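Heads up, one of the protein chains got dropped from this complex, but the rest are sitting where they should.
And then chain A:
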């Protein structure tokens, strides 16, 4: 078996049983790995209507066939489970080193099932796998947990949850190497519900490569393309993802104060250029990554440096809260990492709370003389993040995410979310294709399921009219399908700024010994997208939830270069369903499913 290690580790926390199973090579190739294969393995075993926190729910940790190979950026892993935030399929992925080390330990995936009676962690050193009591770790922050586990198992990579995951916050992340996050969809809370604090992995095994000389050649070609590309060889290494702050803001789609506006006159204070000039200590790359967009930055409170922040984090703790203070952003990023919370959902929930305060739904009395949740109040950010992560006082309500918060007050329309997952840093009123992508994303509000920002704003691979609807359903489908492929290989999505479907097919072919074309891998991506959609439908998430918050459909953008625009989802959605080969209700047709090998 080439590319894969050929082994799945199954861990039952109820019975304390640890077993290994052979990987079905044909099944693996059909769904590639990572997001695709993880979803298939999960769906074959779990009732889509399961309570995400029930012992019957399972959680899959899975790398891809390119993980741990010489291919660029092959260190990622995917977490697949049912999201406690959305009720949809959750596939949340993270960089760093952990995904590659899972492979070096000899495994393609770990399936965790059941629930431990007391806190435990899982220790993996190739064939030596132990479920270890973790009462001493329960309650500890992410970095302390990681340090303690690395002392116990030197040379290992540590994945852990923080207090937010232990306390079942719907925005809890899974962290690895302290500052890398499988952040979205509340996957950390599913670990917490199983009393599973952490997983350490260690090993020195390597996958067998079908055509080593061919892989060497295609890897060299891809590395050259990445190096020569203006984004992956220039903008990202120099400025990180933070470089987006200014360009998104200048286009008037940089959300301010819970998406009440689209342009921030003070955004420069938290821009990539400012971060690089005043705060950057060094780059902080992931495994085998020639791009190196990760940052290691200092602040007054962290003079030795911390990992981050990324663009989404900068926006959500600055423009979205009306603050624009880099020190506040870096401090907020630090506490999200320590508590194990998704920065996007945490900041977006604070933004929603601030709008609810602005409109009189949240009052001073409810906050019990605590710090006021008001736009522009920098003192409120870390204060409420800590309460959110530890579920203290009003923070217990905040820990559930912006949708449940706004719904509690009877006004869910003030949650800027899709399928209850908080939206990222791009206002869809001025990016019509991206809005369609938000509405149809299988994991709820998300930018990395089909990054239409590339053609609509950044001019990559070509510049589209961001207000024009023509052809956007085609772009959305292609981007979604290709992203599903990349997420399944074990590589980073950012490689797609320089590489296309053919390069991904080439790398997979040399590793697996296959002979796939670009069209073949895109078909696999479409298969994965439809599989996820089927899970959501069976879980009770109907296509009626393929929508956007009313603000984007009814309220014209009040300011900036997007002034006067709303999102025209009602025109785009039927075109999208047709492009996907689904019926008018957004249900995949038998004909399409048969073509995709899903019947």
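To be clear about the criterion, a contact is a pair of C-beta atoms (placed from the backbone, for glycine too) under 8 Å apart; a residue touches a chain by one contact, two chains touch by 3 or more; residues count from 1.
Simple rule for what comes next: contacts and distances are computed from a predicted model.
S.K.: I want to check something: the complex is missing a chain, and I'd like its UniProt protein name from "4Fe-4S dicluster domain-containing protein", "ABC-type polar amino acid transport system, ATPase component", "MoaD/ThiS family protein" or "Xanthine dehydrogenase molybdenum binding subunit apoprotein".
M.R.: Of the names offered in "4Fe-4S dicluster domain-containing protein", "ABC-type polar amino acid transport system, ATPase component", "MoaD/ThiS family protein" or "Xanthine dehydrogenase molybdenum binding subunit apoprotein", the absent chain's UniProt record gives "MoaD/ThiS family protein".
S.K.: Just name the one of A:32, A:244 or A:507 that touches the chain not displayed here.
M.R.: Among A:32, A:244 or A:507, only A:244 touches the chain that is not shown.
S.K.: Please pick, from A:155, A:230, A:265 or A:471, the residue that touches the omitted chain in the full complex.
M.R.: The single option touching the absent chain is A:230.
S.K.: Please identify which residue in A:184, A:466 or A:567 touches the non-displayed chain.
M.R.: With A:184, A:466 or A:567 as choices, the missing chain is touched by A:466.
S.K.: Among A:69, A:454, A:509 or A:536, single out the residue that touches the unshown chain.
M.R.: A:454
S.K.: Which chain A residues would touch the chain omitted from the figure, given the whole complex?
M.R.: Answer for chain A: residues 229-231, 234-236, 238-244, 246-247, 250-252, 268, 272-273, 293, 310-312, 447-448, 451, 453-454, 457-460, 462-463, 465-466, 493-494, 497, 560-561 touch the chain left out.
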